[in-house]
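Structure in structure tokens, see below.
All protein chains but one are shown in place.
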């Protein structure tokens, strides 16, 4: 059993943001972040910002840039990264709101960034703990248990409840016809999504983001739609409006700027 | 080649003895002098001397183990005097360990209980009689009365020991297919 012990071997301290281009194949890898919090910590360090006073506008911009880069490289962006993007945008907009003068003394408590900072600090502890586990596993690689001896009964396994479930599923699967055709839905590209969004916006003037996202058929499409919205806000005269916090967000064409003397 | 030659002279006898001991320990079959001298890149004579030294050490300190020469090589083994105690020990090993056949049968019984032998046969597609006997012996399953059908076959279910051995409070704690799907989605 012990001699079956697996060894862990990977570069824990590798440069996260490195983009590796494999010229032999079309395969492009991007240093994967363990999650949105990991990416945020990286950006905060890269920008040499203070975690207790995060420059939200700058970090949000960098964060969205990274997500756009991932999409451009055709990397599926996990929804958790998008949830964080939305959170960042929300915090950013809250910081832009004029402060209630009466609430001046509560300023610290009311800092919209506080919850995020707490989460980042909590997360970083576990990230460090993961590093410690990695070091331990590395040290353990230098110790070997004995080879098999006669009394080891290799036909027996030490089972857990999950093994029982897995085995049960395998047995059931033997009976099920495995020929299940999965109809692959044609995936829509970012360019097509942008075109659709622009046309709709032109025709309807106002689009409910909630409704627009609900029209998407897959997670993948949803991500593309999200990126398209980010793109259009950045490049076109379009405004995002939210009437209540956590409420629906409306995408609206901006009024053309009033020309002086026009 | 240069560095290998250097290494030879650097290694002390004590180090060589310790290395030989570690290699014999991790090997899955008796280690020959030839293989040892190849791996350690050391003279066959020095390796042989190291093995002999190791054998003397184990003998002189009246260890529970011995370096045994077998099939042209050496292996680490328990001393014959202790066979009785070792047999007692091997019997006490936790009985949660099961053969794949027993484990499959146990899985079917756990999820389909109460279930009869013909029903298990139908699901597994193989005879499960000896597996059922093992599971009954290990008290992981119990008879749960007869099924009111042709031949009135005995039905089986999991026991209280099953819950204890797999760390479950009750059967509702068995992971469900849904728990698993959550993990592989």
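Chains: A and B, in written order; residue numbering restarts at 1 for each.
In the analysis below, contacts are C-beta pairs under 8 Å (C-beta built on N, C-alpha and C of every residue); 3 or more make two chains touch, one makes a residue touch a chain.
Remember, it's a predicted structure, so these values are computed and weren't measured experimentally.
A.B. asks: Just to verify: which one of B:18, B:126 or B:164 makes contact with the chain not shown?
C.D. replies: Going through B:18, B:126 or B:164 one by one, B:18 is the residue touching the chain not shown.
A.B. asks: Determine which one of A:69, A:133 or A:191 touches the chain that has been left out.
C.D. replies: With A:69, A:133 or A:191 as choices, the missing chain is touched by A:133.
A.B. asks: Would you write out the residues of subunit A that touch the absent chain, in ascending order?
C.D. replies: 1-2, 5-10, 12, 32, 34-38, 51, 78-81, 84, 119, 121-134, 136-137, 139-146, 149, 151-152, 160-162
A.B. asks: Which subunit B residues touch the hidden chain?
C.D. replies: 14, 17-23, 25-27, 39-40, 57, 61-65, 76, 78-79, 82, 85-86, 88-90, 92, 167-169, 172-173, 175, 179, 182-185
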